[in-house]
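Take a look at the structure set out below.
Just one protein chain is left out here, and the rest sit where they should.
We call the chains A and B, going by the order they appear; numbering starts again at 1 in every chain.
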Amino acid sequence: MDQFLIATITGLSTAGIFAIAASGLVLTYTTTGIFNFAHGAVGMLAAFSYWQLLDWGLPTGVAVAVVLLVLGPLFGLLVEAVVMRGLFDAPETSRLVVSVALLAAALGLGVWLWPVDESRPLDFWFEDNFLGILGVRVRWHEAIAFILAVVVAIGLRVLLRSTRAGVTMRAVVDDRGLASLNGARPGRSAALAWALGCSLAALAGILLAPAQALSQQTLTLLIVNAYAAAMLGRLRNLPMTFLGAAVLGLLDSYGFFYLPTDGRFGPYLSTFRFAIPVVVLFIVLIALPSARLRTNAARRRLAAPRPTWFTAGFQAAAVVGGAVVLAIGLSDADALRAAKAVGFALIALSLVPLVGWAGQLCLCQMSFAAIGAVCMGHLGQGGNPWALLAGALIAAVVGVLVALPAARLTGIELALATAAFAVILDRWIFAMPDIHLWGMTLSTFNRNPVPVDRLSLPFAGTLTTKGLLVALAVAFALLHLLVVAVRRSRAGDLLLALRESPAACATLGIDPAGTRLAVFAFSAALAAVGGGLYAGTLGSISPSSFDLFQTLPLLLLTVAGGVAASGGAIFAGVVLGLIPVVGATFAGIAGLLGILPGTMGATLGRNPDGVSTQLAERLAPLRSKPAVLAVVVVVDVALALAWANDVLGGWEASIAAFLLPFLAARGVNATRAPRTARLADPLDGLEDRRLGPADVSAIDEALALAEVTR
Amino acid sequence: MTTVEASPLVELRGITASYGPIDVLHGIDLAAPPGAVTALLGPNGAGKTTTLRVLAGLHPATAGDILLAGRRVNGARADDLARAGLCLVPEGRGVFPNLSVRENLRVATHAGHGLAQVEEVAYARFPKLGERRAQLAGTLSGGEQQMLALARAVATDPGVLLLDELSMGLAPIVVGELYEQVARIAAGGVAVVVVEQFARIALRVADRATVLVGGRVAAEGTPGELEGSLADVYLGGNR
Partner (left out) sequence: MTDPPALKVIGVTVRFGGNVAVDDVSLAAQAGAITGLIGPNGAGKTTLFNVISGLQPPTSGAVHLEGADVTRLPTHKRARRGMARTFQRLELFGILTAHGNVKLAVDVRARADRDIRAGVNADAEAYALLERVGLLDLAHMRADSLSTGKARLVELARALAIRPKVLLLDEPASGLTEEETVQFGAILRELAGEGMAVVLVEHDVSLVFAVCDVVHVLDRGALLASGDPSSIRADQRVLDAYLGDAGVPG
């Protein structure tokens, strides 16, 4: 009984912290329509800042005040003004990606400012003073946390019900347009909400930190637990959110006290505690009613290039050719780095159909990759390539299982559900020892890193490092062609149609949920193949190589690169491959590079189609001049050979080789008569190009002419 | 009602507008003088609501001028126009459903009046609202919601009041009551523009009316001049 009382009181204190974090999340969501994935990271940054201020010798009270009243609100205002403003009517996927990007950027910032290899102890408030409640010794700190939660609850109620600013905030939620008509300033309400929300996240972070070792990822994830509480109130209802927080806090505490750590089930359940909140989150999401079929939401013109086979083949050849040149010119260590980058690009490729075409924001892509990696480790001993296929099949099944509940949800809910799945896999399943059931052994990591053998191919044998680089490039080229084939088939059109208007799809007899399941399965299988190959470059894998925090840069860089085509995946691979190289060359900005994926994703609002799509558009003129194209290829190959033979430096050669095609394309463009040439055959390949009104009228003209001569 | 010869407080000249690729307004002219009710009539889809939204800064005009008290205000934000005294009560949803009656009124207190003062004026005009001040607006009857919307609009002391489909879904007796208040508001010097698909109701209180068909002005005149031709416009028949 005593233990139960202790567990309950501890649980309520944790519940208080969850409630504070969750109410901040609900506040920003309801007033701005943006689900702040970075909420946990804000709390983490606050906790570190608090430690920093104490470390500089500030008294506790002053440090708390500075963090809660200055840094937290300031961060919120900054985010609102720089990143979020203007996003309220953007497509949901963009809003989510930007918010995920903010999470990645905040994490990067945290790691940069406070390098991970240092211990930073934080004291509880009022040291180790205890008070007795019902005969249980309770830390002042814990009691204060609970009291603060009550104060926040009351404070939010007073703010939202009895002040003009608060009532206006609720009015903006109810009906943004009508609130404007009444002279309310929605922008000001949003700024206030962000400031308050971040301040609440900061409070939760400071309260949580002393009980934990100050670690960026752990702290961020802990506050992510609050998301489950917020979801219980469907992100809108504050009382339900507080109730949800209480349930979560208590479950967490009971889990800590009562889950067995030994005996038959101990090894399987001891780590379950860390997964409780995400399991709750996952269950809540499954229990939600289906979202109604959306009608055409994105009025913005979408771009998803439909490459011709010539272009696709050329791209594939370029990737393989590039890898061969790198294999010739690079040292073994650098070639391994390059191989890793290609492996990463392979996993990124799996995002193209799922995120780029179907518009489903999935945050567990690295988990699918992990399945492939584990299969490669266990089944692919000696580098057996068939293990890749096994991994793909298992991942496809898992993909369907994840998508089964998730495919009928809205964008935010899907993102959260997949994130929850990633955490469940990473913190619980992968932390289990081998499972023995009915005479079979199911093995993931068995609490140890899993060695992964390099691929061994017929005729080639076990690959050398350079061989591996080329093999991965060939794999990328092949999967790229597969992706292009899907894009060019009916399935590609179907996915794009589904993203634009699920309702219209359904009225044509297309099953939206079934189609989503299929694309999840396909994407998961692709990711698993990528993961298996990527694992070969690591040599040995552990759960942390594939957790939620690895999915973030993968997703963000691919989106920034242009997730609708393979170019985005290449971009992600190249950037991630270059980050360590640039970091080594310019040591001063090494830490800053960790923020890069996040900041790139955050600029999505301005460049929604991604970098590679734009670059491809610039290169388009080359397609019409095979002679020029051939010359460009020959010169680029020559440049590459010159570098491989030490005639040219690496940077000079790459920059020249990179710029040459663009200069040539500009040249081609300049020599052509602008419109007549481009519209010579008005019926050919128009769908890949963006049309303006001028184009439309020009085409009408061209068509009329064709009709006369027919 | 008397014919008013004052210069218009709000005016549209040659307004065109579109929703994405769909053109909905093709050159609308409209003028509303202070102290009068101007009715904007026409069948479904004629562009009446879009015209009001353009007036209120909620929808961009692709061409033409929007004049408020003689000054061109194209591109002004809705909240700025609201603070300048232009108030729109939108169709069918003029209240914040999850806010109480009192909280709804509180949203309108930016014009410098205190909540107490706004409440006093509102409850004097619509005693029923006073009885339900703590109730959520979403749970009020349709007529009471429109009363609240009107009360909140008037609380801001607008110079121009735009009313969209005040009568939608309401019983005739309630509609009559509401339009009585509208006429009184206009008599206080406000330029009122009402959009109403039920033309006869609107013509009873209007001083002048403009009829839109297919995004164009089909007729303009006093209620007496227009009454006869309405059946044609609405049912396209030859009655």
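FYI, contacts are C-beta pairs under 8 Å (C-beta built on N, C-alpha and C of every residue); 3 or more make two chains touch, one makes a residue touch a chain.
In this text, all values refer to a predicted model and were calculated from it rather than measured experimentally.
S.K.: Which one touches the absent chain: B:Gly64, B:Gly130, B:Gly159 or B:Gly176?
M.R.: The one listed residue touching the chain not shown is B:Gly176.
S.K.: Looking at A:Val64, A:Ala184, A:Leu494 or A:Val563, which makes contact with the chain not pictured?
M.R.: Once the missing chain is taken into account, the touching residue is A:Leu494.
S.K.: One chain is left out of this view; which of A:Ala211, A:Leu259 or A:Ile510 touches it in the full complex?
M.R.: The one listed residue touching the chain not shown is A:Ile510.
S.K.: Have a look at B:Gly35, B:Gly92 or B:Gly130 and name the one touching the chain we're not showing.
M.R.: B:Gly92
S.K.: Tell me which stretches of subunit B touch the chain missing from the display.
M.R.: 21-23, 43-45, 92, 138-139, 165, 167-169, 172-173, 175-176, 179-180, 196-202, 204-205, 230-231, 234-237, 239
S.K.: Touching the missing chain, which residues of subunit A?
M.R.: Counting over the whole complex, subunit A touches the hidden chain at residues 292-293, 295-296, 301-304, 490, 493-494, 496-497, 500-501, 503-512, 682-684, 686-687, 691, 695-696, 699, 703, 707.
One rule holds in what follows: only the chains that are shown with their structure count from here on.
S.K.: Please give the residue numbers of subunit A that touch subunit B in the complex, ascending.
M.R.: 161, 164, 167-168, 170-171, 173-175, 177-186, 299
S.K.: List the residues on subunit B that touch subunit A in their complex, please.
M.R.: Listed in rising order, the residues of subunit B that touch subunit A are 20, 56, 58, 77-79, 82-83, 87-90, 93-99, 103-104, 106-111, 152, 156.
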